[in-house]
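Note that this complex is displayed minus one protein chain, with the remaining chains in position.
This part shows chain A:
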Amino acid sequence: MHGTSAIASGESAVDRHAAVVFSSDAEWADHLVAFVRAGIDRDEQVRYFADSTDPGRVTRTLDERGVDAASAVRRGQLLVITAGQTYLSGARFDPDTMIGLWHEAVEAATARGHRGLRAIGEMSWGARDIAGADRLLEYELRIHHEVFARLPLCAWCFYDRRLVPRTDLEVLAAAHLARTGIADCHDRADGPALSVAPLAGRPGFRLSGSAGYENRHVTASALAALTASPAQDVTLDLSALDHLDVAALAGIARAAHRRSAVAPVRLLGAPPALRRMLELFPELGGVMEVAGR
């Protein structure tokens, strides 16, 4: 787990995309003020994408805590806008569109002379019945490699425990390599039954838990992220996986087929069930390279 200050000062992609989990207005204000103040001090542009919070309350809170938000807004250094006006204004939430928007936003910030972009996104919309919200986990998984590893961008995803159901929140938080306000779910017996995180060192993802039918939506999100990955070589680390069923294995094969890259997907630490199923269905093995457990 990373503390707030570690996230703010961190330079690597691992630290620049963080899940910030809170359960009170006071915690929300603490995170907000620390993040915006650091951005203004570092001459970065700061964007706040509100969902459940009134944008006026964001600037008021900053003013009350000694951050001159009004001046920053006038200078164009601080933008407080709503998700509904921006990336949720289309027919549906689309990770590909979002990734394109991040590239444009960082370009716009640097064109204005800022050293980079930092952003807060309130993620409470993910718990509502919004078209495409089922792709939020895929998006969170993809942006580590497709956005943060490439751009001078630091973003905090605000997850309010009062608005996002616990299980969803834990799976979504686990998709960030930096987290604050939430314990590492893999260390707890009551953590999610299946979680996925991007690999820190190379393109790919790590699955932890059990990829059975009951967790198929999490598996599907991981495989959608795998399919979309533009990297030539991509790794699935399965060493923390207790079980996967044939549907999950077929999903891996399907994702590997659909990838634009020709290199096989590298499977690390595959559980015995995977090897046994490849004996029954050897045709699925052609698009994967299975390394030892």
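Operating definition for what follows: a contact is a pair of C-beta atoms (placed from the backbone, for glycine too) under 8 Å apart; a residue touches a chain by one contact, two chains touch by 3 or more; residues count from 1.
Criterion: contacts and distances are computed from a predicted model.
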| item | value |
| --- | --- |
| Options "ABC transporter ATP-binding protein", "Na(+) H(+) antiporter subunit E", "Regulator" or "Nitrilotriacetate monooxygenase": UniProt name of the undisplayed chain | "Regulator" |
| From A:Ala253, A:Leu267 or A:Met288, residue that would touch the chain that is not displayed | A:Ala253 |
| Touching residues (missing chain, whole complex) on chain A | 193, 210, 212-215, 242-243, 245-247, 249-250, 253-254, 272-273, 276-277, 280-281, 283-284 |
